[in-house]
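Every protein chain but one is kept in place in this view of the complex.
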Amino acid sequence: MNAPHLDIRGLTVDFTTPTGPVHALRDVSFAVPQNSVTGIVGESGSGKSTVLWSILGLLSANARVRRGEILFEGEDMLRKGTDALRAARGQDMSVVFQNPMASQIPVLTYATQMRDILYRKRDLSAADKRTLAVEMMERVGIPDPARRIDQYPHHFSGGMRQRAGIAMALLPRPRLLLADEPTTALDVTMEAQVIHLIRDLATELETTVLVVSHNLGLIAEMCDHVVVMYAGEVVEAGPVRELFHNARHPYTRALLDCDPARITRKTRHLPVIEGSLPDLSAPPKGCIFAARCPKATLHCEAEAPSAQVSGGRHSVRCHFPVTEKSVPDAPRILDAPHATPPDAGDIPLLEVPYLNVRFRTMGPIRARLNGVADPFVDAVLDVGLTVRRGETLGLVGESGSGKTTLGRAILNLTRASAGSVRFEGREVRNLPERAFKPLRRDMAMMFQDAIGSLSPRKTVRALIAEPFVIHGAQDRDLDREAERLADLVQLPRAFLGRYPHELSGGQARRVGVARALALNPKLIIADEPTAGLDVSVQGDILNLMAELQREKGLSYLLITHNLPVVRHVSDRLAIMYMGRIVETGEAEAIFNQPGHPYTEALVRGVPQPDPDQRRTAPPLRGEVPSLMNRPRGCDFAARCPFAKDECRQIKPSQSTRADGRVIACHFPLI
Amino acid sequence: MFFYLIKRIGLSVAVIGLVVLMSFALLHLIPGDPATIALGPRASAETIDRFTEKMHLDEPVWRQFLIFAGNVVTGDLGEDVFSNRPVTQIIGENIGFTLALGAAGLGWAILVGIPLGCLAALRPNSALDRATGILSVGTIAVPSFVIAIWSLLLFAVTLRWLPAIGAGEPGNLPDQLAHLILPAFALGLGWVGYLSRMVRASLLEVMNEDYIRAANAFGLRPGRVIFGYALRVAILPTITLIGLGFGGLISSTVFAEVIFARPGLGKLLYDMVSARNFPVVQGAVLVTTGLYITFVLLSDLIIAWLDPRVRDAL
Partner (left out) sequence: MLSDPSASQPGAGRPRQRSNVRLGQFLGSPKAMLGLTVVILFISSAVFAPVLAPYDPNALDIPSRLSGPTWAHWAGTDQLGRDTFSRLLFGGRVALKIAVIGVSVALSTGLILGMIAGYGPKWLDNLLLLAFDTVLAFPTIVLALATVALVGPSLELVLIIVIVSTVPGYARMARTATLALKNDEFILAERSLGASTPRILAHHVLPNVVGPLLILAAMDVPVVVTIEAGLSFLGLGVLPPTASWGTILNEGYLVINDAPFMVVAAGIPLVLTTLGFTFLGEALRDIFDPRMGRGRA
């Protein structure tokens, strides 16, 4: 093995805040071997991004590096002057950013931005630089690069923007490539493409990669070495197989256990890590994880463990490292059976025979001028679904698939252009708001943005009690009701006096659940209930929802892009693509054997948190086409690996299988 | 770009149309005989009759408006009540002075204010930043006509460095410039403060954006990051502000022209109000308002040219 390309030793960083210093990084040490892909994995607050910005010397103004060395090719980046550091950036090392929407300047073309990056290559003419840039755009898979390089970032779709971001990062041929959550802003099918793109190009260009992510699947799929961080410390580091198959730190173990994609057997009760992050303005004296560790002893609380190396390059910072082999399906996870099995009664709770939602894309005048005869898009097109009492239906799709619009149209928050929505057998589509209002007691919604869906200047108490006020139940003791509901969703009553921005994502989510539950609804439409939550917390919310379902016989329509999660909590699934439902059926059956090629791509598109299950190629090429020019035949034909001529000409109709599955495909996989 | 242009120009035309309507309505909304209202109670019966005939006040209101709007479109703003000269001619004689004053006042404010704002933003909380901060609040807060009077008192009456009144001898450029200094100073001083804080605030905000961090991560030169990237975006709200602030600038020129007894649209308007010469007042209002709308349109077009997102929006 070569000497490490990047060697970080004892890095300690504080942030100055109005309430005193926060010790964000404490004694962080790890090495990145040459020509390898190393990943830093951790949840929010672990300090993983701070490490990245320390390497670049671009920490925010209130950060102070107190101790440590960052040796890049033998030179300490922390001792370098501003100019020397700047010389290294964009030359020796480069970055791929998390959010390509925000990290590319909107007012300059890619050609200008890329020419700027090459400004140090004085021997190259402007034309040479442009040629290099076009070549790199081509390499990252941007079609027609010579033309598109003169476009602005907002002309690119999200996936293309991230490809352009990678092109910019690799353009100066850096020897070290840093990637900060490179796929977080992307959909599942794009994520897989970007992972492979970075990995392949890094090998080809002999670039060492350090990638930061919270996504265990990405880490397993992409990295050779893994560094696990928790609350500003490295708790474990080692080769990827060691780490995923033989994790020795209790935190790493717990983190792996929490990942729903690693739980092979279906379960209604997902594991979580109890407790919360320690306060980093006064970190504990002993082990940083002791407070949440099931195996912690007095010794752990009194004395901080030092990193011990075991078996080659695997190091762990724990007094009592786990030694037994990890089993993917941890035995302490119990499959809680359904208390009230979904009844197959004749009238389903919610029945949508078919529903269409159309949005106007441009004003009538502009459409006339442009010669557009039909200035509308079909966000939801001939969608049919059924939710039975006590059942959870998972509605899965990528962004732009129309799943959120569908949920809102059912709740009469968005106007449906055609179709029918029946709630308990009664037609409710496009009812006037006054007529719909009583129904809002029976149908509640949980919104994607946990904090943003709470009115910012109301206390939690007022927010929870609001449904009673709106529906004229003011004779009730609102304080008592608020406390009852807070208890129900396991939110400590002390939080009732707080404002939404003072809550964590998980706490805000509980408030959302309480508001949805206030009037004893029969159906809850939950839009991405785990969005923005860490892996160790998302189980909490899903378990709570499952518990409430058992107790109250609730039905859920669960809207999500997260297939591994939805699989565990849904009875049936509906897969949506470009506004249509392409497959519905029992969750387990679909998961075990997808019937529609798109479903298969989704199921296989999720990077597996197991380095032994790496894919050699991303399951899907290309991007979701624009709704404005819907293909003539099957919507999925352009990306489908099995597509035949018939698929490009004729729209497939839905066919029902023996097991009750409905698939819209000419050549289903089953 | 094409659609943006069409939409933006269409909007300006609509506003101008409404402005013409309102200028017309001014006279008719007030109860009483329009001619008497316009000319004042002391006007002779003969003047009133002539005015009534010239303004077609004996016609139905809708016809009057059509005639008025038609005249405005063809560039006919009526005639002076007393001298019977065309209003457009009178305005033409004055507008140059106002434009020169406005350009000089705004010009020096831009040349000083924007660099000052940049310097303050690049060294937040430095002595220069604090000084700029205090100075800008001071200059924004003090009304321009107080500055005008005080500078008149100090530089013209007490120190006698600069001429006090008039626009200078026609054809004598140095003299005209000397007469321009004080009014332009009074006009622009508030703008220096305004622009410098606006630039400072938006530059500081843009410096926190991810794409600035990205530019730094690619090791671009600080000069390129600040002027090629950050200022490129931060200048956009400032341009909007300059366009919108043009209305306030026109108001300030009225004071500057009255105080320094300088010819111009503002002085004309003021004198004609006192003289109850309604057609000239109406014409001057239309022209100043039209100027303002043109400048807002111009600033929006500059922004569309600088910002591709605006260009492509809608």
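Residue numbering begins at 1 within each chain, and the chains themselves are lettered A and B in the order written.
As a convention for this text, contacts are C-beta pairs under 8 Å (C-beta built on N, C-alpha and C of every residue); 3 or more make two chains touch, one makes a residue touch a chain.
Source: prediction; values computed, not measured.
Engineer: Pick out which of B:74, B:125 or B:158 touches the chain that's been left out of the picture.
Structural biologist: The one listed residue touching the chain not shown is B:158.
Engineer: Of the residues B:94, B:282 or B:299, I need the one that contacts the missing chain.
Structural biologist: B:282
Engineer: Using the definition of touch stated at the top, determine which of B:6, B:67, B:110 or B:140 touches the missing chain.
Structural biologist: Selected residue, touching the omitted chain: B:140.
Engineer: I need the residue numbers on subunit A that touch the omitted chain, in ascending order.
Structural biologist: 408, 411, 413, 433, 436-437, 440-441, 444-445, 447-449, 451-459, 461, 466-467, 470-471, 479, 492-499, 501-502, 505, 512, 515
Engineer: If the hidden chain were put back, which residues of subunit B would touch it?
Structural biologist: Within subunit B, the residues touching the omitted chain are 11, 14-16, 18-19, 22-23, 26-27, 30, 37-38, 137-138, 140-143, 145-146, 149-150, 152-153, 157-158, 244, 247-248, 250-251, 254-255, 258-259, 266, 269-270, 272-274, 276, 278, 281-282, 284-285, 288-289, 292-293, 296.
One rule holds for everything that comes next: only the chains that are shown with their structure count from here on.
Engineer: List the centre-to-centre spacing of subunit A and subunit B in whole Å, with centres computed as mean CA coordinates.
Structural biologist: Centres of subunit A and subunit B (C-alpha means) sit 51 Å apart.
Engineer: Of all residues in subunit B, which touch subunit A in the complex?
Structural biologist: Of all residues in subunit B, those touching subunit A are 3, 209-211, 213-221, 224, 228-229, 232-233, 306-309, 312, 314.
Engineer: Under the definition above, what is the set of subunit A residues touching subunit B in their complex?
Structural biologist: 56, 58, 86-91, 94-95, 97, 99, 102-108, 116-117, 119-120, 152, 154-155, 168, 172, 362-363, 366, 369
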